[in-house]
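Selected chains only, in their assembly positions.
Residue numbering begins at 1 within each chain, and the chains themselves are lettered A, B and C in the order written.
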């Protein structure tokens, strides 16, 4: 599968994303600098990695949302091709309007890094099919602004459409309805705060992140 | 010219910072505080002298970057 | 009689240099220094930059070894880790700034130590932090803990380097001077290390990073001055960190370092442009000609004095090979960083600065460095206090109660509230961090099956009680923590935090801690490759407890043959390695249960350390152990409780002990480890130990859901966890 990882000046999970994708797909993803205006030809999967794209200054993901590569990412998504945003990547996808809602400062205002129990709420997405019914996961989070917010109507719609993909077992940030990850209506764009790329090797303490990437292989 | 931009969270939008500020002030004995909201204050130095034009440009900056229309509203003053 | 340049009053001169040093400056110049020169002499000759009080003693450290590529003297130490790779690390203090502005002080401390490491060509792969705060009940403590933790996390998390471990103590001795020591560890190719030395005449001097502002002017001299109640007024000297710019600076510097453009490089730390340029010139035996008009400036109307003394963060100074400026420009522009050629090296041996067409400084470099003052300050030796052992201390009425009292105390309490604010997993190489039951943090060497083990250790109450033993113990515990994780200890860095060296008893603490550390390093083949000294940690005449923090690095050749203390399972035999005489002097038990802080610290026996440690490491590598934990604060029963909590299974110790029970359970004798092993293998293990001349003893068994002593009381895992997790949330969330 041909993949691309978008790299912003303050991205810091870009290498981790690269390694996880290469490990699962057997193909090194292209590392695409934010000032590019096009994705490499034939790109099937785009990942927007975690980090502090612009130091998280102003609003997390806001400045990244205005960079040159974003229109190409949007076009890719509008074609129905898969886009995954993790942590800061999730914040960026929200800022660009590819996903609904907002990610606010954690309720206790503290940065939180922990291995978080999660449940797979929808195992039939392009990003979760490989979980094969497995429901309970542990995947690390590390963020300051992961407190998901949307108005009640939007939340109900997300729940109704099965767009809530992951939920926290122990809410670390005050997220509405314990939401940890969502997909867009079409199901090809997912954003999640937990870091699947940090749970792909035994020495990480678990490999519950692998199926996110394996699922894509199956669907792409 | 200077532009001063106030960015507020829209009513009904969760405001963890505001809530924390109100809580902390109460704990410190400032019981008169019934609510707190936290927003941003952005000041820009601008070339040029045409206030009306600047107004329009800054409004565009807010729409495209400085405020997130989903959760924030803003007010602009040009001096 | 003393001469002064125009505009320099005796007061101004005295603010910058003591009379004798001023006289020396006049002698060196052959005339009175102007204000710029005065500023340069004062920062270069400050304690912080010149180590004038400590140099004579630091010479005692062993600094060489077969693995040492670069010892002290450069930005950080460099050791060989095989396969053509090198590990580069250093620890540094940011105590005074953090006391004054905890968030920015701690954040810029992390930024500074990261720069020391990537300046040498390393990609930073791990951060550690050693923190000492005042009494939990002190009115300032809560705000300081909150600010320091947020600042360390705020910077490290943003640059994307995992903060994998550290230590945190609370003691009233730090009420007026907290300690914030940060350590950075990086990896580089052994054949691509960059140094401050190496410049030659006629090479361009290139400034990169952030613009220069008026931040932190005289930070270097401030870090060398004792506190008084007015110091809070020194606040404006605290700098603000910009981790986003640091992240870009790391990537841009590593990109430039992949080319062959660089002759020498220095980060701009304390005394910014002054020390970075002077150090590179001195090491290269060349002169400097710099035009300050070309320095990127954040504010208008900056004077040469301000530019030379500014401590604006996220700045670096390169001396490039001639003609390579465009290479640097292209890279730094891509990363949206400032880059400017501000001068060139010369063969004059002098530092000449021009500003607006005038020469504002002309100092011969050699004397500036070579004739820097060096003091042999008077110091007094401490006497060894009387030992206290189990027979001198009554048995606690209830052992479980005593254990709970220890597990709830600030020093042993879980520091979760702090380390959950640190991204410990970014870079996806963390195998063990603060959250894991491991004596050292373990970070895989990217793309290999090898790993670095990293720890920071110091027991200030031992150093207070008897400095030389405390110095030995700090090094020994670090060596033990690496060993207990299955690593070969390689080398250490240090951060020597003490009070006012002008007082003989404080200078004595320093001299003897260093002497003790040096002895331990020599005996354990554990050289010192970098370090930092922080003196004058003293307020209104009250000094901090002597705190020579040790940061140590070891190598795990095979990640699958590492150990922690989370693997104990039901039925395992508990084996104690090492000799127990029941040393309770200056122990945690004595302080927390008996309310006493007297007595001699446990003696360190280097032969036993080495023999026992090598034996344990061998067992780990051979897969003979399920869990391994070194014994430190609180002794055997605390180590057992920590292993039980980490493994989620209880343990019962045997009541029949070779020395009085209190000493056996709570004594802090050194060179000891607790092992959990397959019961079927215990007998063979004890035989092997006997053959190796290693004291070993079966002390209990794993099982149930409580920790206690046969026939005596036990504390449930639930109760242990509850009290152990209680302290910080209670302090911070009240």
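The rule is simple: contacts are C-beta pairs under 8 Å (C-beta built on N, C-alpha and C of every residue); 3 or more make two chains touch, one makes a residue touch a chain.
What you are looking at is a predicted structure, and each value in this text was computed from that prediction instead of being measured.
Undergrad: What copy number does each protein chain type have in the complete complex contained in this file?
TA: For the whole structure file, chain stoichiometry equals A x1, B x2, C x1.
Definition applied: only the chains that are shown with their structure count from here on.
Undergrad: So the centre of each chain is just the mean of its C-alpha atoms; given that, what is the distance between chain A and chain B in Å?
TA: So the centre of chain A lies 29 Å away from the centre of chain B.
Undergrad: When the C-alpha atoms of chain B and chain C are each averaged to a single point, how far apart are the two points in Å?
TA: The answer is 41 Å.
Undergrad: Let me have the rounded angstrom distance from the C-alpha centre of chain A over to the C-alpha centre of chain C, please.
TA: Their C-alpha centroids are separated by 36 Å.
Undergrad: Of all the residues in chain B, which ones touch at least 2 other chains?
TA: None at all.
Undergrad: For chain C, which residues count as touching chain A in their complex?
TA: Going through chain C, the ones touching chain A are 150, 153-154, 157-160, 242-245, 247-248, 335-336, 419-428, 430-431, 435-436, 444, 559.
Undergrad: Can you list the chain B residues touching chain A in their complex?
TA: 12-17, 20, 40, 64-66, 68, 70-71
Undergrad: Name, in rising order, each residue of chain A that touches chain C in their complex.
TA: 9-10, 12-13, 15-16, 19-20, 50-52, 54-57, 110-115, 140, 142, 144, 195, 197-198, 200-201, 203-205
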